[in-house]
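For this view, one protein chain was removed and the others were kept in their places.
Let's turn to chain A:
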Amino acid sequence: MNGGKVTLGRTAGLYAGAAVLRLALFTLFPGLPDLLTGRVEISTPVTSFKRLQEGLFLYNHNVSPYDGGVYHQAPLLLPIFNLLPSFSTFPIFTYLLYIAVDILSADALLRIAESGEAGSSARFTSPRRDKRWSGAVIAALFLFNPFTIATCIGRSTTVFTTCAILHAIANAISGCHFHAMIALAFASYLSMYPLLLLPPLILLCYDRQKQPAGPRAPDAWIKFTGTMVMDVFGALAVLFQMSFMLTGSWEFLSSTYGVQLTLSDLTPNIGLWWYFFVEMFDSFRSFFLAVFWLHLSSYVGGLSVRLRQQPLVVITLLLGIFAIFKPYPSIADASLFLGMVPLYRHVFPLLRYSFVIAAIIIYATFLGPAFYHLWIYAGSGNANFFYAITLVWGLGLSLLVCDLAFAVLRDEWEVERPEMVGKEIRQI
């Protein structure tokens, strides 16, 4: 905790600033929330606020919210939004909820940063760890990231998943395994894919557990892993049971997770799946769906083994991979990944392509909406325009993932080979 002690006042000021900025955007530009809600870059079929409203309307009229095939989100979101005063008359309460969720996420990120886990984990301590940003800076980078702000204004329900994931990590670092697992269960319940974070999160919990000094029993990790898995699946079972009682049928499973697994809604988004499956032959569709999902999940094992010493890096890299390769990604996923990256300030000097990455991401950010407009509204372009720009976006993010992995590994390697610090290297 030597990167500048953060006073309570400074963080409070930061949060207040972020809240005021968002509130100002909500109230001063009344058309902005609806404009952003309609953007495919922000709202995907599984996170759209518009679709949530549709589900809410059906739910309030005692019709199954999944009738009509528009709503694909978790059933428990409905009573939460139902508790708020009606959105059409008092939108301010919904705005406040989204602002609060963003600030909670930032708070979790601040706790993660303050712990210093990124620089020195239980098994590895980076020689560069002193060079780091304070938690407030990292929280500010997250809160004032235009992607995060756009997601908040667009009221995508991904923010709840983001918040749950960040709290799971923060709790795992602070040693509250049970809370971490509950938070992960919530994230998985909302979006399904965070379940893939379970192995690295268990490793993180295992490394950070508070325990009496002395050697651990050799098979302690089996018992520990079992408990963690039981916690997650127990929490998930409770959530599913509650959803079942709420909607009266198990229909929600196929309407929420089924849609993500089978990609039945082919609305364009910034991911790489939709175009591929628009073009796919029907007879190969199920095979390639499985290939895409296996590809997404295949990184979990390899990264966890390779970066066993730094589980937080594994989680960060996986979040980056998910932001590129998951079925319905949006800029909200990118904002979560970009929020985690500044934790590795100490390896930034080892990044090789920081300029290229920044240029590509900015390029894609500006050209994406333009090409989408050309395709959908102007009619002077076609689907390939938008797909090309999503490929560029994916390229930028994957460069960042690779470069970060490279930097972290080089950092590890320099501990082994101190004589090589600062030398040019070549991989063979």
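Assume contacts are C-beta pairs under 8 Å (C-beta built on N, C-alpha and C of every residue); 3 or more make two chains touch, one makes a residue touch a chain; residues count from 1.
Just so we're on the same page, contacts and distances are computed from a predicted model.
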Checklist entry - Can you tell which of "Ribophorin II", "Ribosomal RNA-processing protein 42", "Mitochondrial import inner membrane translocase subunit" or "Phosphatidylinositol-glycan biosynthesis class S protein" UniProt lists for the chain that's not drawn? => result "Phosphatidylinositol-glycan biosynthesis class S protein"
Next on the checklist: Among A:20, A:80, A:238 or A:291, exactly one should touch the missing chain; which is it?
Outcome noted: A:291
Checklist entry - Any idea which of A:207, A:231 or A:403 touches the chain not displayed? => result A:403
Item to check | Contact residue for the chain not shown (choose from A:228, A:270, A:317 or A:364) | outcome: A:317
Item to check | Contact set of chain A toward the excluded chain (per top definition) | outcome: 272, 281-284, 286-288, 290-291, 294-295, 297-299, 301-303, 305-306, 308, 317, 321, 324-325, 352-353, 391, 394-395, 398-399, 402-403, 405-406, 409-410, 412-413, 417, 420, 423-428
